[in-house]
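Handing you a structure now.
Every protein chain but one is kept in place in this view of the complex.
Labels run A, B and C following the written order; every chain starts at residue 1.
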Amino acid sequence: MSGPREGFVSAFVVLALLLVLTVLTVVAAYAPIGVFHVPVALALAGLKSILVVLYYMHMRHGRSSDWVVIGTGLLLLAVLIGMILSDVVTRGWSG
Amino acid sequence: MSHGHKGVAPAHQFESVEQQQRVARFGMWMFLISETMIFGALFTGYAVYWTLYPEAFQEAAQFLDVTYGTVMTVVLLVSSTTVALAITALEGDRRRLAAGLFGVTIALGLVFFVLKIIEYAEKIGDGLLPTRGFEYPGAESADQAQVFFSWYFVITGTHAVHLIVGLAAIGFVIWPILRGTYHAKYFSPVEGTGLYWHLVDVIWIFVFPLLYLMGRAGGMG
Amino acid sequence: MLPEQASTVAADIDNLYFYLIAFSVVATALIVALIIAFAIRYRRREGAEPAHRDRENWKLEATWIVVPFILIIIAFAWGANLFVEVSVAPDDAEEIHVVGKQWMWHVRHPNGRREINELHVPTDRPIRLTLSSEDVVHSFYVPAFRVKQDAVPGRFTSMWFEATEPGEYHLFCAEYCGTDHSRMIGRVVALAPSEYERWVEAADDPLVSAGEELFHDMRCADCHTGEPDATGPDLFSRYGTAVAVEGEDELVRFDREHLRRALLDPGARVAEGYPAVMPTFRGRLSDREILKLAAFVEARAEDE
Partner (left out) sequence: MDDTRETDPAEGDAGPNYLRAGYSIRSWLLTTDHKRIAILYLVSLTVMFLVGGAAAVLLRLELISSEASLVSGDGYNKLFTLHGVIMIFFFLVPSIPAVFGNFLIPMMVGARDMAFPRINLASWYLYMTGAILGIAIIVGGGVDTGWTFYTPYSSTYANTHVILAVAGVFIAGFSSIFTGLNIVATVYAMRAPGLGWGRLPLFVWSLLATSLIILLATPVLAITLALVAVERATGIGIFDPGLGGDPVLFQHLFWFYSHPAVYIMILPSLGVVSEIVACFARKRIYGYPFMAGASIAIAILGFFVWGHHMFVSGQSVYAGIVFSFLSFLVAVPSAVKVFNWIATLHRGQISFETPMLYAFGFIGLFVVGGLTGLFTATIAVNVHIHDTYFVVAHFHYIMVGGALMGYLGALHFWWPKIMGRLYPERLARWSAIFVFLGFNLTFFPQFLLGYQGMPRRYHVYPQEFELLNVFSSGGAIFLGLGYLLPAIYLTWSLKYGRAAGPNPWGATGLEWTTASPPPSENFARTPRVTEPVYNYTGERQS
C-alpha cells in the first residue's frame, strides 16, 4: 500500500454529512409523514452506513471480492428478515 | 513512504505482504458480515414484535430518551471519524498521530459506554427492567411493553458488548503502533480493528432510529 | 403398511403419497440400474486404453434439470392444493376446544362436556379443533385422519377433519414436550351421529370430571395401568367388589372408605399379590379431593 487512501479533509467532510443526516433523522421522526416514518428512517440510516462503508471502511477502493462478501451477506439478511416477517404478516389471513 | 523500516517479511504462508494484507482485509469482511447476521437476527425479532404489538410498542418506545440516543449517536460518529483519521495517519506513517487518534477513540467509546450505563440505570430505576419487578404505567399492555424493553436491553446490550470488544482491540494496537510493529507498510491488524469499530458504529446508526425515534410523531404505520 | 383411512382427506393424502412413492421408485431404479450397468460394462481391465473424456453436452444437463423440475412441480402443486383443503375448515364445522398441558389433552365440547385424553366426535360432520397450550408447545396428531397441528402457548391454532368411519383411533402428542411426552397419548372415538348425540347429552357430573383430572395430576395411572403386569391393581374392575388384602383372611369390600384409607395410609391394607410401594397422599389430597377421585373411580367402574 502506498500512501493514504483517504485524506484527512475527506474524513471531516464525511463526518459533517453524517451529522447533518443525523439531524435529518431526528427531524423526520417528529415530522407528520404518517406511514413513511420507518422507510425514511431506514433510508437515512442506509445512507449514513453507505458513507461509513465507502469512506471510513475504504470500500470506495474496495476489491470486488470484498463486495461479493458484503452483497451475499446483505442478500441473506434480507431473506432472514423478509421471510420471517412474511409469515408473521400473513398469519391472520386464513380462518 | 517507508521511513527506514527494515524489510517487511510476510508470514510464512504468504508470498508477499501485499497478499497478506489483502487476505486479512477479506477475512475481516467475512467476520463483519457474520457479526451483522447476529444483529440481523435481533432486528428480525424486534420487527416481528412490532408487527404483532404495534400500539404497545409505539407507546413503550416513548419511554426511551431521544437526547441520550442523539448524543450517543454523535459520539459514535465522531469516534468512527477518529478511527478513519488514525488509519490515514498510519498510512502516511505518522504513527504518533495515529496512536493519539486511537486514544481519542477510546475516550469517546468510554463516554458512550458511561452514557449507556447512566441510561440503563435510569430505566432500571423507573422499573423498566423487563423482569419480575417490571413496573409499567400503561397497565393493559404491560406484557407487550415488557417485550419491547426486553429487545431494547438485548439489542443495546449486544451492541455494548461489541463496543467493549472494539475498545479492547484498539487498546491492544496502540502500543505496537508506537513501537513500530505496525507502520505504513504493514498494519493489517490495525485496519481490521478499525473496520470492526466502524461496524459497531454502523449497527448503532440503525439502532438509533429504530429504537429511540419510533412513533415520535404519534400514529405510525 | 398404512394406518387406517378414517377421515375425508386420508385417501387423498395417501394418493399423493403413492405418487411420490412411484416417482421415487422409478427414479431410484433408473439410477441404480445405470450405476450397476456402467460398473459392470466399464470395469477396469488389464491393459485397456485410457478412458475417453466425454464431450460435455449442455442439452443433456438441461434435460436432467428440466425433467425432474416438472415432475416435482406436479407434487408441489398437488400438495399445496390439498394443504389448503386440509388447513381451511368448512364454515359449518362444529368447534371443539382442546388445551394441551404437560402431559394431557383437555377437551371441551360446545355444550360444556369435558374429556381428558379422549375426544369423542361424530362421523360425517366437519369438526374444527381450536388448540391452545397451557405450558409448552404440543402437537395434536391423529394418524388415522392424517392431520396434525401444534398447540402453541399464547396463541390459538386450529385444525379440522371429518371422520368417516366409526372407531377408535390413536391420538398422539407429536411435538416433544418433556418427561412424559410419549405418554401424552389418548384416543379419538368416532361415533355415528346418533350415538354421538347420546354421548354428548349424557349427564356430565362435575365431580367426576374433576376427579378424572386429579387422577391424571396425581399420576395414579402410572401404576394402576389396568395391565396384568402393572405395579398396582386395576381400580376400575375391582371397585365395588370384595378384594383380598395381604395378611388378612377376610376379603375387604373396595368402596369409598377403602379408597380413602388406601390413599392416606397405603401400608395398612396392601392388595394381595402387589408390592407395598404406594406412597401416602396424606397432606397432598384434601378430603374433598378424595371425594372427587372416588366419584371418578366409581363412575368409570360403572362404565366398564
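The rule we apply is simple: a contact is a pair of C-beta atoms (placed from the backbone, for glycine too) under 8 Å apart; a residue touches a chain by one contact, two chains touch by 3 or more.
Just so you know, these numbers come straight off a predicted model, no measurement behind them.
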Subject >> Among the chains presented, those that the missing one touches >> reply: A, B, C
**OP:** Looking beyond the chains shown, say which of B:38, B:117 or B:164 touches the absent one.
**Re:** B:38
**OP:** Go through chain A and note every residue touching the omitted chain.
**Re:** 65, 72-73, 76, 79-80, 83-84, 86-94
Subject >> Sites on chain C contacted by the missing partner chain, in the whole complex >> reply: 1-3, 12-13, 16-17, 20, 23-24, 27-28, 31-32, 34-35, 38-39, 42-45, 48, 50-54, 56, 60-61, 64-65, 68-69, 72-73, 75-76, 78-88, 102, 135-137, 139, 141, 143-144, 146-150, 152-155, 157, 170, 172-183, 185
**OP:** Could I get the residues of chain B that touch the absent chain, sorted low to high?
**Re:** 11-15, 19, 22-23, 26-27, 30-31, 33-35, 37-38, 40-42, 44-45, 48-49, 52-53, 129-132, 143-144, 146-147, 149-151, 153-154, 158
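In this text, only the chains that are shown with their structure count from here on.
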**OP:** Could you grab the centroid distance between chain A and chain C? Build each centroid from C-alpha atoms only and quote it in angstrom.
**Re:** 50
Subject >> Touching residues (chain side chain B, partner chain A) in the complex >> reply: 1, 18, 21-22, 25-26, 29-30, 33, 36-37, 40-41, 43-44, 47-48, 51-52, 66, 70, 73-74, 77-78, 80-81, 83-85, 87-89, 91-92, 184-185, 194-195, 198, 201-202, 205-206, 208-210, 213-217, 219-221
**OP:** Would you mind writing out the residues of chain A in touch with chain B in their complex?
**Re:** 1-8, 11-12, 14-15, 18-19, 22, 25-26, 29-38, 41-42, 44-45, 48-49, 52-53, 55-58, 63, 65-66, 69-70, 72-73, 76-77, 80-81, 84-85, 88-89
